[in-house]
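With one protein chain removed, the remaining protein chains of the complex are shown where they sit.
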Amino acid sequence: MAFDKMELNEIEVWDGNFAAAQALRQVQVDVVSAYPITPSTPIVEGYAKFLADGYVEGEFMMVESEHAAMSGCIGASAAGGRVATATSSQGFALMVETLYQASGMRLPIILNVVNRALAAPLNVNGDHSDMYLGRDSGWIQFDSYNPQQAYDLNFIAFKVAEDHEVRLPAMVHQDGFMTSHTAQGVKTLSDDEAYGFVGEFKPMNDMLDLENPVTHGVQTEEDWHFEHKARQHHDLMTKVFPKIEEAFDAFEKLTGRKYNIVEEYMTDDAEVAVVALGTSVETAVEVAKEMREQEGIKAGVIGIRVFRPWPFEYIAEAIKGIKALGALDRSSPNGAMGALYNELAGILVNSDEKAVLTNYIYGLGGRDLTKAHLKEIFKELKANADAGKPTTELQQFIGVRGPKLAYL
Amino acid sequence: MADNTMGWDEFEIGAMLRSFDGPIKDIALTPQEERNYSPNNSFTASVADWRIEKPIFNKDYCIDCQFCWIYCPDVSIVSRDKKMLGVDYDHCKGCAICVEVCPTNPKSLLMFPEQEDEEAAIASWPEKEEKEK
Amino acid sequence: MLEIRWHSRAGQGAVTGAKGLADIVATTGKYVQAFAFYGSAKRGAAMTAYNRVDDKEILNHEKYMKPDYVFVIDPALVFTTDVTINHKPTTKYIITTHMSTDELKEAQPKLADKEVYTVDCIKIAQETIGRPIPNTPMLGAFMKVSGMYDIEFFKENMKRVLAKLPQKIIDANMLAIQRAYDEVK
Partner (left out) sequence: MSEMKKIKNLKEFSTSADRFEGANLLCPGCAHSIIVREVLNATNDDLILSASTGCLEVCTAVYPYTSWDASWIHIGFENGSTAVAGAEAMHKALKRKGRLKQPDKEPKFVSFAGDGASYDIGFQWISGCMERGHNMMHVVLDNEVYANTGGQRSSATPIGASATTSPAGRVSYGEKKNKKDMVAIMAAHGIPYSAQVAPNKWKDMVKKIQHGLEVEGPVFINAMSPCTTEWKFDPKDTMMISDLATDSLVFPLYEIIDGHKLNITYRPKNVIPVEEYLAAQGRFKHLFKDEYKHLIKEWQERVDKNWEMLQRREEAGV
């Protein structure tokens, strides 16, 4: 192959975007079809630069919109090769139509989503509005909390998505700016290790197999549509988690880094816990330790590593014995409870666990989630646990200026 | 093949369809009768019931000009080795374009009621028309 | 945990400086973080960048910090923004200015009771690198004030961080770092 390998230090100081770009290089993505949008742009710029410098061999399609970006990815993926792109926010929203088409056609495209708020009003900073918009799109959604994970989860995502038993597209999420533009130490894989872990792309129903013509993207009437959608749902519900577990195990063997579908921090004896996504998980872990040391509150944290498929049983296991749970949603719920609250409520309602569940809306448009905020939350959860019922409104906005916002 | 009594677990993922059963080389040089069509290829289906009238071919007048072949929307004119052989009644929808574009006098293709007997039709074929000046 | 806040204008290289510092610190086995406050603002707008350094893994992602050091790499920012915000009694300031420390404290009374060091990173950068990019000289001054690393060790590592640049530029940066190290007061 006509490209050079890159010598990496054991630890590189990379931001989340560059870490993801390096992963795309190391797995030798064949086609990237992309459109720039803050804060995800550096990922595809990175691939383009690696291409320009001869560190990867492939095609970079710089198209005229995110809709076209995913359309190009779909065509390229159906043609039969490794495909990836990146986007955020409005770009993600513009892509939504094609997201459903990619998953419905069972094309293993990897989309790096650098989470960002949705306008209006316009905001380039990180919250989970775009991530939540992808919930029903039929994609696997991995969530990273720091640049190391943004790097690692790309390898996991390719391995799982491209598995012929799975054949579903996957998103790797990282928090806009808080991860994407924050440089931290990243333990690297060598180019050979990384490529070896994911393996060579194995085509399936590839359009470029000229001796076996295939038709992709058919029309189904009422007599077929339900069955096809049911099949896709079934595979998401039953086939994805075992493959992710397998990939996590293989990755741990290779790197020593252990990932879990649901990450639990100090939950074994926890009385109270928050459930969160993204960088907030780690900040919460630091605060939970401090709550234990300074306040004697048995605090724990549950981090959702795989947001779709929703890890119902894993969470049911994780919350055992916890008396008060706080669902931390970083997206404007716009007239409902937050998504994490609702999904957790769905787990609790038929379980023997009787945790008090409350909802915190925080961090919209990149608003800082401070340790002070989290301390308050843990204290409120402790009060709920002691009372055995909510002592606050069920939904509270934290970190917003003006009169307190709380509902129900 | 997939039929609509099948359950969700009985067909290929992604609603993907194959044109042929097994590999085929040089498709563009392989006539239809030599192809191993998949049951999901519409070649294996029929739209005969769409017709009210059908074109009947009378080879006595045919000059093998191939206008009917090129202008047939439904790949229903069977031509092999530059010779017009007849109409594929599984795929003909009865649009009558072939009849319209037939340049012979009398025409080599004419529309008849669907139930018309081919031999009888040919027996009753019209005479050459004198061109009006 | 060591925490640093950079005050800069977009385009002056604070983010690159913060990342460069993180890169060097990481080679010594410490855990690092380098990030910035971004908006849609373009070149010239005031912005802040941040470093965290610790012996253990850094989990905290809050942007709020009480910095141990404040770097100001644009001379006007001490007057147009509050560089002392969220300070603690031990916070040290390294400020780019053509003024002496005393002159600066007089001009900006907020700094009067603070531990302030001054150095003209802009002038140094212009005279060595040929462009007003004051980020690397600031790090030279920081090495002097903090005593974090031996200056020769720091420069050797900085050469690696800058390796993609032309040799001439790398040499000029080394000169700038050394001058700021020598000139900071």
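Going by the order they are written in, the chains are A, B and C; count residues from 1 in each one.
Just so it is clear, a contact is a pair of C-beta atoms (placed from the backbone, for glycine too) under 8 Å apart; a residue touches a chain by one contact, two chains touch by 3 or more.
From a predicted model like this one, the values you see are computed outputs, not experimental measurements.
Undergrad: Considering the complete complex, which visible chains touch the unshown chain?
TA: The chain that is not shown touches these displayed chains: A, B.
Undergrad: Would you indicate which residue among B:D9, B:E100 or B:E114 is in contact with the undisplayed chain?
TA: Counting the whole complex, the residue in contact with the absent chain is B:E100.
Undergrad: Of the residues A:G16, A:P39, A:G72 or A:P333, which one touches the chain left out of the display?
TA: A:G72
Undergrad: Just the residue numbers, please: which parts of chain A touch the chain that's not shown?
TA: 1-2, 30-31, 33, 57-59, 61-65, 67-68, 71-81, 83, 97-98, 101, 203, 206-211, 213-221, 224, 228
Undergrad: In the full complex, which residues of chain B touch the absent chain?
TA: Within chain B, the residues touching the omitted chain are 1-4, 11, 15, 17, 19-20, 26-32, 35, 40-47, 50, 64-67, 69-76, 79-82, 88, 90-97, 99-101.
Just so we're on the same page, only the chains that are shown with their structure count from here on.
Undergrad: What graph shape do the protein chains here make by touch: line, ring, star, complete or other?
TA: line
Undergrad: Which integer distance in Å separates the CA centroid of chain A from that of chain C?
TA: Once rounded, the distance between the two centres reads 34 Å.
Undergrad: Between chain A and chain B, what is the separation of their C-alpha centroids in Å?
TA: Distance between chain centres, rounded to whole Å: 53 Å.
Undergrad: Give the residues of chain C touching no fewer than two other chains, as numbers and ranges.
TA: none
Undergrad: Could you pull out the residues of chain B that touch at least 2 other chains?
TA: none
Undergrad: Can you list the residues on chain A that touch chain B in the complex?
TA: Contact set of chain A toward chain B: 104-107, 167, 205, 211-218, 220, 223-224, 226-228, 230-232, 234-235.
Undergrad: Where on chain C is chain A touching in the complex?
TA: Chain C residues touching chain A: 15, 18-19, 22-23, 26-27, 31-36, 38-40, 58-64.
Undergrad: Note which residues of chain A are touching chain C in the complex, please.
TA: 9, 11, 13, 15, 38-39, 122, 124-125, 146, 175, 177-178, 181-185, 279-280, 282-283, 285-286, 368-372
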